[in-house]
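Remarks on the structure that follows.
Complex shown without one protein chain; remaining protein chains in place.
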Amino acid sequence: MTQINPEEFIVTDFAVREHRSLWGDAWRRLISSNTARLGMFVVILFISSATLSHFFWEYEPKKDLDYSLKLKAPNLTVTEEIPSIHPFGTDKLGRDIFRRVVHGGWNSLRVGIVAVGISLIFGGVIGLLTGFYETITMTTVERITLFGISGFLLGSLSAWIANQPLQLVGFTLLGLVAGYFEGFWAGQLKRVVFFSVLGILISAVPALFAGSSVALVCGVLGLLTGIFLALALDGRFFSNVMMRIMDMILSFPGYLLAIAIVAFLGPGLGKGMIAIGVVGIPVYARLTRSAVLSVVNKEYILAAQSVGESHGRIIFRHITPNILSPIIVQTTMGLANAILSAAALGFLGLGAIPPEPEWGAMLGDSYRYLTSGAWWAVLFPGLAIMLSVLGFNLLGDGLRDALDPKLRT
Amino acid sequence: MKHLLEVKNLETRFYMQDGVVKAVNNVSYTMDRGEILGVVGESGCGKSVHALSMMQLIPYPPGKITNGEVWLDGQDLLTLSEEEMQKVRGREIAMIFQDPMTSLNPVYTVGFQIMEALLLHNNMSRREARDRAGELLELVGIPGAKDRLDDYPHQFSGGMRQRAMIAMGLSCEPKLLIADEPTTALDVTIQAQIIDLVKKLQDELGMAIMWITHDLGVVAELAHTINVMYAGSIVETGKIHNIYKDTKHPYTIGLLGSLPRLDDAPGTELVSIPGLPPDLLALPEGCPFAARCVYRIDKCLAEKPPLVEINGKDHAVACWRWEEIAGMGSR
Partner (left out) sequence: MTRYIIRRIISVIPTLIGVTFVIFMFQRLIPGDPAIAMLGEHATEDSINRIREQFGLNRPLFLDREALATGDLSGFFDSQYVNYMERLSHLDLGESIHRRIPVLETLKLRFPATVELSLLSMIIAILIGIPVGIISASRRNSLIDSVSMVGSLIGVSMPIFWLGLMEIMLLAVILKWLPAGGRLSTGFEINGITHLYLVDSLLNGDLAGFKDALSHIIMPAVALATIPMGIIARMTRSSMLDVLQEDYIRTARAKGLGGRLVLFRHALKNAALPVVTIIGLQAGTLLAGAVLTETIFSWPGIGRWVYDAILGRDYPIVQGGTLLIALIFVAVNLIVDILYALLDPRIRYK
């Protein structure tokens, strides 16, 4: 028998694997789930019916009025009394509810999309920046910018009190200097004294023209600003300040803040969008920040840094694609929430201005007729809200299962 | 009963969306009392899954044991109900896991987690169990053991946590301790300490140990017998000197060749096995290693070789051409 020797290794490998892209994989998981398919169906149904009716089914809410058809129950056939078909009945002004529900979808979905857009853009940027700079050291340019802005913001109070805009320039310069010479007497008392003296000079000397008390107050402010600028401000500090602001917004429960904002801006669809969007900002900021924090310490970010990629490039090329999945899921579910909040505002009379059709406002318009038996005027707009919200939620759920590798089975 | 453990034709499948993963395929072997068995293979070769199958700890669904018998001391574990199996787990067979960082429950004290099995299996009072837990922690070499019972896992270092895991495994004096890559997550120095500890404990307590690892170097110091697994099957098994001195299976040869040796002449190149292990979703018809094997002949692709004994030498190999292959020791 011939013996083979183990040293004669030659590379042979034909263990070929099917290539699968990450997103393709997620897509396949998404469409294989019943609930996600149902969600997608509902969402597409609502979006297409709202869009199509908006562009192809004319409706003029201001002229829609027919007291002879006031509060008629749903009918599917034409009778002598009611010469037209109203599958969802009519409301207190004799308007066809089916038509208004279909058209109302345009307004409700629009509010949802714009509101989520506002929350996503502002919240996303805040979250990206805070999460990133909380862990990654700032470059000189970034630090100087941060110091300059801090100097400007802190100096603005003193400048306002003394009524001397020139002080702003001084404080901004002081900030820029403090940022540029970060290492100058770093961590020593000398540095604090130096910058606070500079701060007093910048604020109090010009303020002397306005009076001695003004100079005194401004001097104190200048001293504080100087001390502050002498400290080593960093991304962590910036992140803390931003997150405290987000906490503050979050400490107003739900649509109470939206109600307050609309009360401040006055009612109307556009204002409702802004209000709901602003209320959502901290949610997205927090989510994005925590997602960034979970990837920013990964080796591939370190690798990108070690080959000298710029911060902007790291954020957009390496971090953003890796945090997309939770944000996509949150955005989908956020749409559901925004539609719900918009309906609530509409119900309270703070959303769409009548006679503009909007689901919440339709409910708010008609619920007083419930006791007189006009259930249809309440049932159908509410069903439309619930089903559209449910559709987005189902889709969001499906997306989470599809995008979250942890729950794969 | 001659053997402590006898595994016959064990087969485990995972039923996934993409198909059936053949994780463990027709695995049979025996273990004696007091024996240390090393189960060696790459990650994903089914070595851990086969141990979890014996414990019936496979997540179901999607995992399922589709065939086989696991005889422990005259009892077929696979026929036991879940309730009966609970009495076996921890008492007859104990298991230590790979990552001590995540294998301890963070919200309970280490002491409580050791006591838990004692309270469950040994009908001890809390006080007795606590004393015993203290003794166990001392046995595994944790300094100031009694005072650390009330510590939470996050207050322990990685090595200490693994020692605590071992204490937990030993608490009911099992007949068989399965250690699933217990040193993989640890530093090399800590690894050596844990291995020494296990050796010492085995001398003192005499239980059988199944040591699952991908590191042939580790089992070389420890095991009496070795099972080499590849793609869910045992490809070579035997007493340790047979495996190291008279290696027959091309895969084992590859594994050993990729291991640096002190007696290698300077300049000796380490050999790596080309390619990747096969996709367990689509196992090839023939020998699972054929795709990466330099000795491959047509028969290897067509038919899976059975595990055959090499006459009377406590050594078996699953390869069509084992007779032609020169043992590793002969080089």
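Side notes on the structure shown:
Labels for the chains are A and B, by order of writing; each one numbers its residues from 1.
To be clear about the criterion, contacts are C-beta pairs under 8 Å (C-beta built on N, C-alpha and C of every residue); 3 or more make two chains touch, one makes a residue touch a chain.
Everything quoted here is computed from the prediction, not taken from an experiment.
The hidden chain, counted over the whole complex, makes contact with A, B. Contact with the chain not shown here comes from a single listed residue; of A:160, A:181, A:300 or A:316, that residue is A:160.
From the set B:43, B:125 or B:155, the residue in touch with the chain omitted from the display is B:155, counting the whole complex. Of B:165, B:223 or B:325, it is B:165 that touches the chain left out of the display.
For the chain left out of this panel, the touching residue among B:95, B:129 or B:307 is B:95.
Even with one chain removed from view, chain B keeps its contact list with that chain: residues 52, 55, 57, 61, 82-83, 86-91, 94-95, 97, 99, 102-108, 113, 116-117, 120-121, 152, 154-155, 165, 168. Along chain A, the points of touch with the absent chain fall at residues 35, 160-163, 210-214, 217, 244-245, 247-248, 251-256, 259-261, 263-264, 266, 336, 340, 343-344, 347-348, 360, 363, 367, 370-371, 373, 375, 378-379, 381-382, 385-386, 389-390, 393-394, 397, 406-407.
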